[in-house]
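A quick write-up on the structure given underneath.
Removed from the display is one protein chain of the complex; every other protein chain stays in position.
Per-chain residue numbering starts at 1, and chain names A, B and C are given in the order in which the chains are listed.
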Amino acid sequence: MPTMKFYVGIWAGLVAATVMEVVTRSIPGAFAVVSVIILLISSGKAVTIAMYFQHLRYENKSLAILPIAAVIAVVILAVAAWMSM
Amino acid sequence: MKAIVFSIKEWLTTTHHKQIGILYIVTAIFFMAVAGMLGEMMRTQLAVPMNNFLTAFDYEQTVTLHGLLMILWVLTPLAAGIANYVVPLQIGAKDLAFPRMNATSYWTYLFSGVMMISTVFLPGGGPDTGWTLYAPLNTIQFTPQPGMTLAVLGLLLLSLSITMSSINFLTTIVKNRAKGVTWRRLPLFTWSIVFTMALALFAFPPLAAGLLLLSSDRFLGTVFFSSTQGGGILWDELFWFFGHPEVYIVVFPALGVIAEVFQTFAKKPLFSRNVFIIEFAAVAFLSMGVWMHHMFTTGVNYSVLQTFSFTTLAISVPFEGLVLALVLTLYKSHITLNTPMLYCLGAIFTVTLGGITGVLQAFPVLDYTFNGTYWIVGHFHYVMAGTTLFALLAGLYYWWPKITKRKYNEKFGVITFLVAFVGFNVLYFPYFFLIAMPRRIFTYTVASGFASANLVATIGAYVFGPAAAVAVLVLILSLRNPVLKEANPWEAQELEWTQNYQHLPGSPTAPSSTEVAVDPPAKKSAGQWYWCMTGSCKQPRPTLSGRKKLAFQRKQGSISGKSLMPEEKSGE
Amino acid sequence: MSEQYEETEESKSTYAPFIIGAGLALLLFGLIVFIPLAIAGGAIVAAGLFLLFRDTVEEKFADLKETVGESWPAGFLSKRKLGVWVFIMSEILIFGSLIVGYIFVRFSSSSWPVATQVHNVTLGMTNTIILLTSSLAMVFALVSVRAGNMRGLKIGLIGTFALGVAFLTVKLGFEWPAYYRNGFTISSGLPGSTYFVLTGLHAAHVAGGLVAVGYLIARTYQGGFTKDNHAAVENIGLYWHFVDIVWMFLFPLFYLI
Partner (left out) sequence: MSQPIPTSAADWNSFFYIAITIAMVALAIVIGAMIYFVVKYREQKGQPKFVPDFTPKKSTAKDSVIFALISVIILASLVTASYTLVPNARFEPSDPKILVIDVTAFQWDWRFGYPNGVTTLGNVTLPGNTTIMFNVTSADVMHNFYLVQFRVSTEAVPGRYNVIWVTTPVATGNEVYTYNIYCKELCGVGHTFMDAVMTIVSPAAYEKWLASQMPSNSTATGG
């Protein structure tokens, strides 16, 4: 397990990403593009938390199957909901 | 009798998987009796045109409760009860991974069922929306009665219970297998429970999400389902994302039971076991992607129709493969035609007919007509009522000597089966001729031409219902029979019969048990699995090679002979 | 006692599951019929949880020693940790379905207010940072206990708890009342409904997490954790971080987009 210093670094990165999201919002631009960028940053934050705070990175790879499977199910639901709009 | 009736305190406080399994089975049978009575009431109402046995509102409540109770409080938990009893024995675990959570699952299940039944006694009546609870009929504007709200909360509590169960079973089966019980060797009923619980884990949270939105609509004044901007379709999506896997949650344990019973009474390993398991997995995976065929008539666009028509056709292939594997198991076998076997054969018939009529609905053009008519009702009663009920009864009959150490009366069992099977088909086959009759209508006119088929169905209901009750009664009466001498009366091969891990002499927690005397390890003559665990079995499958083979032989060595003795320290 | 169920089970019996089940049913029943009944139900659930806690402290339910074990592919995991991960799966599906539902009604709606005009981005960002920091405190607790640093564990857990309380205070104490004053309420239409239900459910998860962290703190002060025995800290931490992850999506979806 990494040192506390490393985790503080991760935390600082996450906070910076949060600020970046808010800043991105105020950039004038197409709503869709800005939204996609913000959601990509958010996904990056979520993955970072899962990888380091939930230390998936240091576990056996097979554990990641569980959350990934759940996310895939959500994506299936989302795609079908979008198709049936 | 003495073995079953204990002090109330013991039953209230138990965390033992066997006792909780029995509690589940008894409760599920109680709910089955209630829901079955509701079914008989509906058939009585529909026996003749313009009948006024029930009012329209009472009939809709009856329809709703019958559906909800049968699917969610009877078929799913009955399987969970059998699994509670059998799965730990089949994998050689002492108990489920989280015994207290298991007990909590049971109690939340029981109380949610009580809540559900009590809805009809509240002022204003219970839910009358059908078990699908379609929006916006389920909102407070159209169903203002508090009973409806209570039903939603009861469902929420049940999804909590089932989610806990699925977490528990999956963890148990992954983590608590005895040495030697590798995935390849896992008994087929346990395999079916793996897929059932995995599906439940994926299916129930979306339902819970929908129910949360619905209960906030009914309590807090949100407008999710009363809004005309996607409300109805949103419920459809969430409900059927749960609803279709739920069908397989109900059917999978049935197939697992059939596989076990066929192996035992056809005295033959399952036909192409590995393919069977792969097909199970394929059905489980595909079942997450077919739910929209329930929504073909809601005006979804053509690409959705095509996609989901295709996935629905695709899922029928591995499913048919499962049935074919079961049927082909009988080829060149030695079949003992006793009660569990007969129930399973009946279940194969109903699952094939129900499945094939289901495939027809994969074609949108046919579904436009079938959707919402008695054809659909016939189809899913063949799949769920027929297959699952017959197969789970087979399971009860099959494991009855394990659970109670007593044997039921074979002659009564066979006769009941025959009556129930005939009654079942007389009840549900006429539904396939009622393509024009909409579901959930409480009566019909003479001019509609529905009368004759409905009368036949009602006669069938009067045969099938009592027969099902007698089937349970035969089991209960057998409690007076003398205790069996042999531990393995069927000469079955599976681990719960041949081994009893919990009571192995020398295991740290189970010495002074009387069950050791009653239930000794299998005799060699019983014939063993090629992968059997007693150390006296024949050579393991020589299919591995090289490094793997070495590792395998080492492992094999560790489970052969006397080393069945548990190791002192295990993982954890 | 019968011959079928072993005497070993006597020590494994508890009223807690029955009490929790009955309490939950009474709670829900009371919500419909009579609110004091619901409060009583809540109290009964709390009593059941306390029983569970007491049993755990007394180690009454120390894991059954499973004799032999096959556990591929999860040999590296304890069964509790696996259980927590499977539980997180179900939570991903609940929140995922709700978020999909939110996006669905939003795209189905003919009009939707601009997020930044309705929501207070500053408070939202503050709360995001509070939650991230609480996750960091949780990690600090775990790192400390792994190093045998009990003081660090206490600081980490109490920090987590305090930051969780801060999150709820900002949300329930400042943010929501302001929205209600502005007429953006739970029943004011789909934007309000989705916002309050999703963030409300998330807040309920934070509150549940606080109960769990409170349990950890109590256990810590009882000396229940050591350098080698601290699985609960890690497992509850996994849940806490998951709640954090959910907020990482709720924040942009409601406040920014």
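Just so it is clear, a residue touches a chain if its C-beta (ideal position, glycine included) is under 8 Å from a C-beta of that chain, and two chains touch if they have at least 3 such contacts.
Please read all numbers here as calculations on a predicted model, not as lab measurements.
Although one chain is omitted from the display, it touches the following shown chains in the full assembly: B. Screening B:Leu324, B:Val419, B:Leu455 or B:Leu479 for touch with the missing chain picks out B:Leu324.
Per the touch definition above, the residue from B:Glu40, B:Asp95 or B:Asp128 contacting the chain not shown is B:Asp128. Residues of chain B in contact with the chain left out of this view: 56-57, 60, 63, 128-130, 134-137, 142, 227-233, 266-269, 271-275, 297-299, 302, 305, 309-310, 313-314, 316-318, 320-321, 323-325, 327, 330-337, 345, 348-349, 352-353, 356-357, 359-360, 362-366, 368-369, 371-373, 436, 438-444, 491, 493, 525, 527-530, 532, 538-539, 541.
Just so it is clear, only the chains that are shown with their structure count from here on.
Centroid to centroid, with C-alpha atoms defining each point, chain A and chain C lie 20 Å apart. Put simply, the C-alpha centre of chain B and that of chain C have 31 angstrom between them.
Taking each chain's centre as the mean of its C-alpha atoms, chain A lies 38 Å from chain B. Chain A has residues 70, 73, 77, 81, 85 in contact with two or more other chains. For chain B, the set of residues touching two or more other chains reads 202, 206, 230, 233-234, 237, 241. Every residue of chain C that touches chain B in the complex is listed here, in rising order: 1-9, 12-18, 20-22, 24-25, 28-29, 31-33, 52, 55, 61, 63-75, 77-79, 82-83, 86-87, 89-91, 93-95, 97-98, 100-101, 104-105, 107-110, 186-187, 189-190, 192-194, 196-197, 201. Those residues of chain A that touch chain C in the complex are listed here as 1, 3-4, 7-8, 11, 14-15, 18-19, 21-22, 24-25, 35, 38-39, 41-42, 45-46, 49-50, 53-54, 59-60, 62-63, 66-67, 69-71, 73-74, 77-78, 81-82, 85.
Contact residues on chain A toward chain B in their complex (touch as defined above): 70, 73, 76-77, 80-81, 83-85.
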